[in-house]
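Here it is: the structure, laid out below.
A single protein chain has been omitted; all remaining protein chains appear in their positions.
By letter and in written order, the chains are A and B; residue numbering begins at 1 in each of them.
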Amino acid sequence: MPDSLPLFEQGRHLLSVSQFDRDNLQALFDMADAVDPIAKRQAVCTVLDGAMLGSLFFEPSTRTRLSFESAFLRLGGEVTTTTGFTFSSMAKGESIADTARVVSGYSDVLVVRHPDEGSVAQFAAHSIVPVINAGDGTGEHPSQALLDVYTLQKELAARGKNVDGCHIAILGDLKYGRTVHSLIKLMGLHTGVTFTLFAPPGLELPVQIEHDAIAHGHTVRVMDDVEAAVTGADVIYATRVQRERMTDELAQANARGDLLNKSILTRADNLDAIIMHPLPRDSRPDSYDLSSDVDDLPGLAIFHQTDNGLNVRMAIFLTALGVTIEAVNLTSKRRPWKATLRPV
Amino acid sequence: MPDSLPLFEQGRHLLSVSQFDRDNLQALFDMADAVDPIAKRQAVCTVLDGAMLGSLFFEPSTRTRLSFESAFLRLGGEVTTTTGFTFSSMAKGESIADTARVVSGYSDVLVVRHPDEGSVAQFAAHSIVPVINAGDGTGEHPSQALLDVYTLQKELAARGKNVDGCHIAILGDLKYGRTVHSLIKLMGLHTGVTFTLFAPPGLELPVQIEHDAIAHGHTVRVMDDVEAAVTGADVIYATRVQRERMTDELAQANARGDLLNKSILTRADNLDAIIMHPLPRDSRPDSYDLSSDVDDLPGLAIFHQTDNGLNVRMAIFLTALGVTIEAVNLTSKRRPWKATLRPV
Partner (left out) sequence: MPDSLPLFEQGRHLLSVSQFDRDNLQALFDMADAVDPIAKRQAVCTVLDGAMLGSLFFEPSTRTRLSFESAFLRLGGEVTTTTGFTFSSMAKGESIADTARVVSGYSDVLVVRHPDEGSVAQFAAHSIVPVINAGDGTGEHPSQALLDVYTLQKELAARGKNVDGCHIAILGDLKYGRTVHSLIKLMGLHTGVTFTLFAPPGLELPVQIEHDAIAHGHTVRVMDDVEAAVTGADVIYATRVQRERMTDELAQANARGDLLNKSILTRADNLDAIIMHPLPRDSRPDSYDLSSDVDDLPGLAIFHQTDNGLNVRMAIFLTALGVTIEAVNLTSKRRPWKATLRPV
């Protein structure tokens, strides 16, 4: 990923969280707030009437795809979808440059997911319309980091707290977890954050990311006990440890399979903490992940994250397409159908 | 499937035909009649403007998927589609509860098909928006039974007859045929129906379903000769017998491969009967199914069933989303394009 990517604004690709400073991040979040009535089905919007999203998933990611597509459709746009490992014309030797140029000719904005790091940037270099990176291998997945910080900010605000100065415990696979890296990177725009890290042996956070956080004036604490790690945290961000990355000792030591559960939180006297997770959560018996026994705790925010994903992805599209909050409001209206949350 | 499912109305899941009494069935059919100009391309409708259908097919069923998606789109809504045997996040150990909660957050109504009986109900229990069962294994497929009864009623009415007191011959695999079970179950809302059954040995109707029909005051006749079975019937409902379920004797005895054809109908002096079939119809040479030589008979209703499927599925969506017939009419209009049926 080039170091010198421009700030994300109208007519730009979104390839990396490095394309944000505090101002355009706040502008994005203001837009995400403004579209909340649309995301919450209180209004319908036609601002993207006639705009086309090309949704290109070179590797499967149903949840991310549905979130992006729903966000675009809720704004009144239209979507064409391509999923699957290969593009039929690529199998005939077509270059990524030709594919990008041709397909971008059909759309107004593209969402691209690819299994190889750097491929989305390469694709973007030949696209004639803005490209939104929906994840490329172990590289970037900027919309996930943005919705994480947006949720963090909203959940803390609901408790009268700020992101500046908050205390976040991050648990799980901190080595390969792309979302954790992007999250910490994006937190560099805030000040005075305390990160408490707990990772199984061999899955610790890369030293460079830790150093960068410290260089931004944050505090980084590394713990080898999960109970101690979550004690006093405002927010606990848990990520699953993939079974193939667990050592035999870890696998044996965690027969119960929980990275975090209600019993740990009880012992840490922190049952009210905000609990986040990038999902999917591994609920198989031998997993090492967030237990579902926390699902009735008041701070559970894992589904707020996925719901907020709609707001943030709408804001990304509106920004790329140069739509103002005023234009959104002018094209929103009431609807004749009834939304039901919690049917029986 | 729980016994005590509530009646199907606004804000409710549709999981089973047991969710209908005669009143809400008639209300659904009135809605299906009301949307006929939209289904027949005489008007376009925007009543579901801004509403999102999540179409989730965990097993392939192209015809059912297209019917549901077309119905929703014709009402002005938008659709996101997911097909394929697995959900990418489920492969990572995500529970059906988490998947349902996350995906329902992107949509206003979900259509779910799953190969395992009971899975759709389990999915619905964790969805925050209404779930329509589009078939789960050998369990329920309520929209098929509803469109069958709707078609039955329209075809009989066109001949000045009623469902109450009619005579239906049901042919084919009555043991595993999910649509037959749901149809007979739903006919429990009507009175005085005569069912004449013809099934190959080993594929007879389960005794419980036969007893239930009799308990509702219907007459059940079991025949071992197809010509006798269709004699005098107002309606003949044929279903294919899957080849893997045919005994060797049956396979040999039916070298011509026809469960029902014009010659049988001629001998039974019933060439005017209403002919129905849930489709697909097996047209391979060694199949044991409805012959296509009946396609020019006046009572052929098998494509009326699929066409009516649009009306019934529109009515299901409008009911779930609390839309009135008045709201549909207010948002319907003429269109500048021309529909052609029977092009050359």
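A few comments on the model shown:
By our rule, a contact is a pair of C-beta atoms (placed from the backbone, for glycine too) under 8 Å apart; a residue touches a chain by one contact, two chains touch by 3 or more.
Here the structure is a predicted model, which is why all the values come from computation and not from measurement.
Residue-wise, the contact with the chain that is not shown comes from A:A97, picked out of A:A97, A:A157 or A:I214. Think of the hidden chain as still there; on subunit B it touches residues 38, 41, 43-46, 60-63, 66-67, 69-70, 73-74, 76, 79, 81, 240, 279-284, 287, 289, 292, 303, 306-307, 310, 335-344. Across the interface with the omitted chain, subunit A contributes residues 6, 10-13, 47-52, 54, 78, 80-82, 87-90, 92-95, 97-99, 101-103, 105-108, 124, 127-131, 320-323, 327, 330-331.
In this text, only the chains that are shown with their structure count from here on.
Remark: subunit A and subunit B have CA centroids separated by 40 Å (rounded to whole angstrom).
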